[in-house]
Structure formats: structure tokens, C-alpha cells
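Omission of a single protein chain aside, the complex is shown with its protein chains in their original locations.
Lettered A, B, C and D in written order, each chain numbered from 1.
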Amino acid sequence: MIVRPQQHWLRMIFVWHGSVLPKIFTRLLLNFLLSIAVIIMLPWYTSLGIKLTVAPFSILGVAIAIFLGFRNNACYARYVEARQLWGQLMIASRSLFREVKNTLPDDPHLGEFVRLQIAFAHCLRMTLRRQPQVNQLAHYLTEAQLRETMDSGSPANRILLIMGEWLATRRREGHLSDILFHSLNNRLNDMSVVLAGCERIANTPVPFAYTLILHRTVYLFCIMLPFALVVDLHYMTPFISVLISYTFISLDALAEELEEPFGVENNDLPLDAICNAIEIDLLQMNDEKVLPPRILPDKYYQLT
Amino acid sequence: MIVRPQQHWLRMIFVWHGSVLPKIFTRLLLNFLLSIAVIIMLPWYTSLGIKLTVAPFSILGVAIAIFLGFRNNACYARYVEARQLWGQLMIASRSLFREVKNTLPDDPHLGEFVRLQIAFAHCLRMTLRRQPQVNQLAHYLTEAQLRETMDSGSPANRILLIMGEWLATRRREGHLSDILFHSLNNRLNDMSVVLAGCERIANTPVPFAYTLILHRTVYLFCIMLPFALVVDLHYMTPFISVLISYTFISLDALAEELEEPFGVENNDLPLDAICNAIEIDLLQMNDEKVLPPRILPDKYYQLT
Amino acid sequence: MIVRPQQHWLRMIFVWHGSVLPKIFTRLLLNFLLSIAVIIMLPWYTSLGIKLTVAPFSILGVAIAIFLGFRNNACYARYVEARQLWGQLMIASRSLFREVKNTLPDDPHLGEFVRLQIAFAHCLRMTLRRQPQVNQLAHYLTEAQLRETMDSGSPANRILLIMGEWLATRRREGHLSDILFHSLNNRLNDMSVVLAGCERIANTPVPFAYTLILHRTVYLFCIMLPFALVVDLHYMTPFISVLISYTFISLDALAEELEEPFGVENNDLPLDAICNAIEIDLLQMNDEKVLPPRILPDKYYQLT
Amino acid sequence: MIVRPQQHWLRMIFVWHGSVLPKIFTRLLLNFLLSIAVIIMLPWYTSLGIKLTVAPFSILGVAIAIFLGFRNNACYARYVEARQLWGQLMIASRSLFREVKNTLPDDPHLGEFVRLQIAFAHCLRMTLRRQPQVNQLAHYLTEAQLRETMDSGSPANRILLIMGEWLATRRREGHLSDILFHSLNNRLNDMSVVLAGCERIANTPVPFAYTLILHRTVYLFCIMLPFALVVDLHYMTPFISVLISYTFISLDALAEELEEPFGVENNDLPLDAICNAIEIDLLQMNDEKVLPPRILPDKYYQLT
Partner (left out) sequence: MIVRPQQHWLRMIFVWHGSVLPKIFTRLLLNFLLSIAVIIMLPWYTSLGIKLTVAPFSILGVAIAIFLGFRNNACYARYVEARQLWGQLMIASRSLFREVKNTLPDDPHLGEFVRLQIAFAHCLRMTLRRQPQVNQLAHYLTEAQLRETMDSGSPANRILLIMGEWLATRRREGHLSDILFHSLNNRLNDMSVVLAGCERIANTPVPFAYTLILHRTVYLFCIMLPFALVVDLHYMTPFISVLISYTFISLDALAEELEEPFGVENNDLPLDAICNAIEIDLLQMNDEKVLPPRILPDKYYQLT
């Protein structure tokens, strides 16, 4: 994620890093070159009776803009929901540990429970990003817990099960009444909601045909646009054609980034930083003194 | 569902499988042939005083695009809601079994309960797809349970009732306090929410007139479009006409697929894979070793 | 509600029953006749210096399409919410009876409670459709209950109160602990949510001025449209004018139907069928053998 | 609120009362007069080299229509949310009293509690409409309660506190177990949600700049429109200019009404009628015989 401080409106026009421009530069360049070719070849193909006008492109442009707007909305909704789920994880993590600490203030294994919670957050992050997990999780789990977790097809869900057992043991030993166990268990359910919600977003893309139809119409539109513009604009064709193409193609490309919010691209969620914040928060709530350093944006204002 | 990995933007234009193109190819071909006929007959019907211009089609095109956008949104919302309901089933299934296992760790019939949960997911899937259920459910239910289930008009709801009885028996025998029974029962209610939500989506389509009006205006628009374009574009008419028709007709066709998310078409939900994931997850939580194989996409990236 | 199976795209264009076409046919015919009159009188009023062009209608058409789209969205949202509320009634009804049956398996009056639940659904339906209720409710309620219900200004709410008393009696007699009473009472609250939600939709229309402004602009637009089109299109004016009018007027008329989802028009909710499904479901859960016949669509695919 | 029964489409065009027409009539008249002035002065200012064309107004018109549509949506969302909050008050009021009556059937002070509930609804209504409250509330509250309520900066919140004390007294006296007190207290929390939700809507308008920008662009657009239309339409300018202005200005004016749903204008919520319905409902639930008369729409179909 790019967390750039507010900037002067004029400088915004020239920003390169963090826009989708690097990604679509080739396509815009091709559009520019095509426009020049169209200007040069105009007399030749006009003599063949081929001509295009702007009017039908106006119909097409509006339709594509409307559909692109709806798709962008759908992709942005995925991004927002993903961020909300991680916000809920923050909420559930804090609430769960606050309840545990308030109701079991003298339990000697609070540190173990805090580490289970931290492990859950890291495990979810690494599952979503398909990263290897053993080394990281080994910091937080006992050997038995680690083995049990890595043997499971859903490691994060296994950690929840272990946390449930931790609490159930206290209940059986009489340290937790049924009602307080029920309350703490609801926090685990909240984490389960986050887990399955993230899995859903990661595994179910926006319907493929939706993406495909818009890609196709956007590119065909941009390819044919110079032919329509050249009659009226002549030498100005490349500039206007690239400007219109930029508007459509950049939003199409951005929608693609937002659709998968758990990646590590410029406009994806900073899961590393969120996990880091959860870890520091929980350790501080347990009054521990050794904390990991806080993750900050790099010099490109990038937070992963 | 098509789960195609990201592709080069240029190749996207030529994808055939998984787009709605195969379904609407005939209609686009007819549009192409009509355009050619219009070019040929232009002198004849102009001599009759018949002429069309692009301007009124611009009004119509924008209006149809807006309404089509709203309908697509409505259909996509059904798809998203259907997916969320199945995500909630995953959540409720895991949470229910985690609570059962944590609070009744020594119950000798946990395996029976896990199978009831798995049967519920499969039963819901097969009800929504109107598939025969006896053979599949026989793997998970006892004979008495199976008979009771198949005798009911709402088999999935009957399985919930059986699960409730399973828990109520433990309560009456004193293994579950009222508060824990209440908590577990809430998970059954969550499953009831999923069940009725899916039934609602399956039984209540988007209002028929909505679908009808848009179908009709889209097709009449595409049929009359060549007559309006030909005056300006002449030989280019078929290409532009097909491009505009493609934009409108493909989105209309996609909306139709998304409207019924429980089918087995390209853009429908992969219920088989979701049920498979629920089954593996629950069996692993019960520490069982014999698991069904995980369902993966076929060579067309298709997941059913 | 029309539940028509999927059809060939070409046949869709000619469907009559279930579209809003019968309702707006007169208006479209008037538009057609007006267009012909405009063609005939064109020389006369042009000589008076009166002329219209398409350009301002383009501005107007887009604006009306956008506003109509938003209003359609608002009306469709009411339809969807109404359907969701009835889905929640299905959920609450099943969950309530499952909990009652699981926790009071030996109660000799379960049949009475089931009938109270069924009476609630029918009572809500008939209240929303302003139908007389005594005869129908007499099938499910005792004489005392019926009198109490019909004396109330909110009969459905009274039935909830009676159900609450039924449960409270069991609590006072010691068959239900406070926690289970609390749980069952929450299901009654869910039904109360459905009741008040439906009353809200039925009693609070979309703001009248919203409906009025769009009606007025749509009709004035359609009336003046032929005058603008005739200059360019001449003999084709009636066809294009009717096509554009159809797009706008049909969506306006559909919005009107969706706005009141509890009626008995083509695009309204099939409350009879939903109540029938709830009744069969609950009776089957109580293992009763005498069930009412299931309501199916009539030959016009109509479900009331 | 206007609750006009469905009408013939033709009569809708001429409705005066209940539309926003009376409010914006002056502005439309000014637009009409300006258009006539523009026709008269056309030769003079054309000779100065001043001319306008429709094309840039087309860009502007579409942009304003889109932004106006979004603002209308935002204002309508406030109206809908406000109505939902009052629906929730209805739900919470009925559920609270049903629970109280079922669990404390023999309490001699049920009538006092019902009156506290009714007082809450009226107090909320009068707070939102900034009306004096003492006389009305004196019907429902004891003298001590009234004094305590009127001394508070948030009278409705104070009534909630008194209701909480009423319940807490029963708990301390042993008539309510903790779990039932907890359940009833949750209904008070639901009322607290309604209270703060209504305060939020009443105190936080749509951002002022949003309203301002749209007002300004709508009016500047309508003022300059006749200059652009006159070249093409000449004598028809006033009619088309007023029609377009009506579309934009009426929706702008309606949005303004919907933005403040608690007022007493034509399109505001009928809070008097809702409070009246709550009062009758609660008194009937308590089996009281003396009920206030039901509020019905006046001859203009107006319900306040």
C-alpha cells in the first residue's frame, strides 16, 4: 500500500511510482504509435472507402465507462471488505485477550495464549500470500502445537482449535464458568469469521467473464479509437487518443490490483504492518517489555 | 467457476473458453450478416425515404447501458450473497465442531456428529442443484437418519433437526449445561440462516419483467443499430455494429448466468469444491486420517 | 411472481404475459399515433417557426435515465428487503420450532405451538394484503386465541404475545430454564423484526415527490420526443419513438410494481406460496402426516 | 408524508400538492422569463460575437446528472435509515413489553412501565422536531420522573435510565433473574441505538460543500442553458429550457427535503403517526381499553 502524504495538485500529475502507470506504459505507447500510423495511412485507407466517425464511439465509450465503473466498484468492495476483515481481527484479538486477562489475571500461561493469538494473525497472512510458514510460526508455538498446525490442511483453523482447547481446559479445571467460556468462545468465532471471509475473497475472484468482457471491450475500443479521432483531430490524434486510453486502461488495471487485495502490489493491503501492529498491541497488553520494531513505510511510501 | 491465473492483457482478447462468447456467438454472427445485408440494401430503402441517424441511438444506448448496469449489479449481488452464505456455512461448520469438540472432548460419537455436519453441506448443495441425494448422503448418515431425511420435504432442515436432537440428548444426560447448549444451538441457527438464504436465492429470481425489458431493448437496439450506423460508416458498419452489440449482449448474457449462482455453468459457484473443503476440514479437526482427495480445477481452469 | 424457465433469446422479444407490456400498451399506442400526427403536421408547424432538435433531448434523456436508474434501484431494494424479511420468517420459524421440540420433546401441546407459528405467517400475509383473516386463522387458533387476536389492532403482534405466554408458562412451570426461555424469546424477537419490517415497507412508500417527478419528466419527454425525431427520421419516427418510450415507460411502470412487493401483481412476492412452504415445513418437523397440498405455479408460470 | 393511492398515469402529470413544484415554481418562472428575454436579445448579443452551443452543455448536463444522482442517493439513504430506526423503535418497544409482560405477569406497575415506553417515543419525536415537550410528557410520567427528564440535556436518554432503574429494582427484589434482566436490558440498548442514530442523522447533515457545489452548478447550468438552446430551438426555447430545468431543480429540491427526514414537510417521515401507532400497540398489549384515536391522513393525503 502506498501511504503518500497529501501533495500539491500540480505535482500529482507527474507522479510515477505507485500509480499503475509503470504497468500500462507499454500499452499506452502502442496506442501512441498506432495513432501516428493511422495519421500517416489516413489518405490510403480513406481511398478504400474506409472511414470511422466519433458518434458510435460515444455510445460505446459511455457504455464501457458505466460497466467499468460497476466492475471497479465490485473490486473496490472486495478491497474494503478485506480491510474490514483484518480490522475485525484486530478487534477480536484485543477483546479476546482483554477478557482472558481480566477473567484469568493470575494464570501463569497468559504468555502462551498471547503467542497463540499472534501466531493466528501471522498464519492467516502467510496462508493468504502463499508464503512458507514454519520458520515464522516456530517463534510463537510450542513444538507440539507447531507440528499439529503444519499437519493440517487449514493451519489457521487448527490454531483456533488449539486456542479453544486452552480455554476449555480452564473451564474443566473450574477457572472459567460456562458463561465466561461462552463469551470467550464467541471471540474465537469472530476470528473464524475473519478466516473464512479472507479465504472466500482469496479463492473466489470476480467472475472471470466479467473481467474478460471488460478487458476485451476496453482494448478493442482503444485500438479503434484513433481511426475515429483522426478525421477531426488529425495531428492531435495521438495525444487525445492516449488521454482517453489512459482513463480507461488505468482504471481497468487498477481494478485488477484491487480484486486481489492480499498480494504485495502497490495498491494491496499492508498485511505485514497489520500483523506487526497486532503483535505489538497484544504483547503490550500482557505487559511484556521486549517488543518487535514497528514496521514503517519505505522511502517510496510503500507499506507491505 | 473459472479460476484462470492472471494473463497477459493481449492474450485476454482472444480467450474463448470461459467467456460467454460461445453462448452468444450465433447472435453476433446474425448481427454481422444483418449489417452486410443493410449495406447492400442501403440504396434501395433510402429511395423509399427510410433513414436512421445515430443521435437517437445515442440516447437509447446510454439509457440501456445504465439500466443494464443496474441489472448486472443486482445479479452480481445475488452471486456475491450466495458465495457469502456458503462462506458462512464454512464458518458455522468449523465453529460448531470446535465448540462440540472442546466441550465434549470424550464423547464417543463425535464421528457421528461430524458426519451429520458434512451431510448437511452435501444435502444443501444437491438440493440447490436438484440432484438425487440418497447415494451420497448414505455415506454420512445412519439408516434411520437417512430415511427420516429423505422422507422430508426439506431434507437439509431435517438434518438440522437431527443435529439438534443429538445435542439435546447430551443436555438431558447432563453433559452440556443450558448455556453451552444455547451456544451450540446458535450455530445450528446460523446454518438455518444459510439454508433459507440459499433457498431464497434459488427460488426468487430477479423480477421477470426486469430481465424481459432489458432483453427486449438490448436486442431491438442491436437489430436497428446497423441501419443507423451504415449512413456514416458504410463498409465499417459490420465491425462497429458487432463490437457495440458484443458489449451489450455479452453483459446481458453474463447477468443471466450470475442470476442463478448455484448452477454448473462457467461463472457459477464451485459448490462441489466448497463441500469438499468443508468435509476435509471437519474430518481433520476430528483427527481422522482417511480423507477424500481435494478437488482441483480441470485443464480448462474449471472448478464445479 | 412469474417463475418462467429460461428461454431462447429470440422468443423473449415476443413474450406478452408477465411483462409490463399489457399495462403500458395504451401509452405506447398513443405515442405511436402522436408520432404519425407529428409527421403529417410537420410542414404546417415548421412554417410557424416551431422546431426541435435531438441535442437537448440527449441531455434530458441521459438525466432521466440516471434518475430512473436510481429510483429503480430504490424500488428493487424494497422488493429484495421484503423477500429477505420473509426469508427471515422462514429461518425464525424453523429455528424456533427446532429449539422448542429439542428442549421440550415430551410437551403434549407442541401441535398447538406449531399452529400458533403457522397462524403468525398467514396473519402477516393477510395483513399486508389487507385480506379478511378470521376464516383462515380459525384453522390454527383456539377460540379464545382467535378472539384475542381479532380484537387487536395488530393481530400478528398479538399472536407473538400469545406465543410468548405459551413459553412463559413452561418457564414458570419449571420446564424451561431462564437461559433457554431467553433463547426462545430471541426467536420471537426475530419474528417481531420481520413483522415491523414488513409494516414499514407496506406503510412507507418511496417519497411521493420522487415518483411524481420521474413520472412527469418521463411522460413529457416521451410526448415531445416525436417532434425532435421527425426532422431527421421522418417516416421512421413512430418506430424509434416507441422504442425509446418503451425503454423509459416500461422501467417506470416496473418500478411502480416493485415498490409495493406485497401486492398480487405479476412481479410481486408469492406470499401464498411462502406461507404454504412454512406451514408444510413446520408440520413435517412435528412429524404430522396430514399436510396441505404444495402450491405450484399456474399455467402462466404465475405464483401468488 | 404524502400517502396518495395509485393514480392514472395521465393525472400524475398535473398533480400540484405534494410535489416539490410549489417550492420551485418561482425558479422555473424566472427560467421561463429569462428564456424569453434571451430570444428577444438574441440578435443584439450575437452581433457582439457572443454565442453558445449545446455540445459543452451536454458534457456538463451528464456530469451534473451523475453527481446529482449520487447526492440524491445519499439523501434518500438518510431518509431510509431514519425510517428504519423508527421501525426498530417499534420492534424494540413491542419486544420489550412482551418480555416484561411474559416474565412479570403479576407486576402491579406494568401500566407505569408502558407509559415510560410511550414517553420515550414521544420524547424522541419532539426532540428531533425541536418541539416543547413538558405538556405531552406529563401525560405519561410521574411528577418526579418528569422533573428528572426535563432537567437533563438528553431527555430521551434519561427516560431510558429510568426504565433501567425500574427493571433493576425488580432484579434486586428477586423478581428478575440476572439472565432475564440482561435480556430486557438488551432491548433498552436497542432503544439507545435508535436514539443515537436519530441524533446522528439530525445533527450531521450531508457535507455542506456537497450540497453547495450541486446547488451552484445546477443553477448556473439552468441560467446559461437558454443561451445555448436558443440558436437551434428559437421559439421553443422557453419550453425545453423549463423542462430540463424542472428535471434538475426538482431533484435538487427533493434531495434537500429528504436530507432532513424529521421535519414536517411533504416528504418527511410521519413521526406523529408512528408514535401514535406505538402508543396504541403498547396499550393494547397491556389490555387497556382507553386508547387514543388513530391518526389518519388528511384530505391532502398528508400524514405528519
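Methods note: a residue touches a chain if its C-beta (ideal position, glycine included) is under 8 Å from a C-beta of that chain, and two chains touch if they have at least 3 such contacts.
Since this is a predicted model, take the numbers as computed values, not measurements.
Visitor: Using the touch definition from the top, which of A:98, A:139 or A:172 touches the missing chain?
Guide: A:98
Visitor: For the chain left off this view, which of D:3, D:36 or D:62 is in contact with it?
Guide: From the options D:3, D:36 or D:62, the contact with the absent chain belongs to D:62.
Visitor: Which chain D residues touch the hidden chain?
Guide: Contacting residues on chain D, toward the hidden partner: 27, 49-53, 55-56, 58-60, 62-64, 66-67, 69-70, 74, 152-154, 157-158, 160-161, 164-165, 167-168, 171, 178-179, 181-182, 185-186, 188-189, 192-193, 195-197, 199-200, 203-205, 207-210, 212-213, 215-217, 219-221, 224, 256.
Visitor: Residue by residue, what part of chain A touches the chain that was omitted?
Guide: Contacting residues on chain A, toward the hidden partner: 1-4, 6, 9-10, 12-13, 15, 18-20, 54-55, 57-58, 61-62, 64-66, 68-69, 72-73, 76, 79, 83-84, 87-88, 90-91, 94-95, 98-99, 101-103, 105, 177, 179-180, 182-183, 229, 232-236, 240, 243-244, 246-248, 250-251, 254, 257-258, 266-267, 269, 280-281, 284-285, 294.
Throughout what follows, only the chains that are shown with their structure count from here on.
Visitor: Same or different: do the copies chain B and chain C touch each other through matching residue numbers, with over half of them shared?
Guide: Different, since most residue numbers here occur in only one copy.
Visitor: How many degrees of rotation carry the C-alpha atoms of chain A onto those of chain C, rounded to the nearest 5?
Guide: Nearest-5 rotation angle for the superposition: 145 degrees.
Visitor: Between chain C and chain D, what is the separation of their C-alpha centroids in Å?
Guide: Comparing mean C-alpha positions, chain D is 23 Å from chain C.
Visitor: Counting only Cα atoms for the centres, state how far chain B is from chain D in Å.
Guide: From the centre of chain B to the centre of chain D is 38 Å.
Visitor: What are the residues of chain C that contact at least two other chains?
Guide: 55, 58, 62, 64, 66, 69, 179, 182
Visitor: What chain pairs are in touch here?
Guide: Those chain pairs satisfying the definition are A-B, B-C, C-D.
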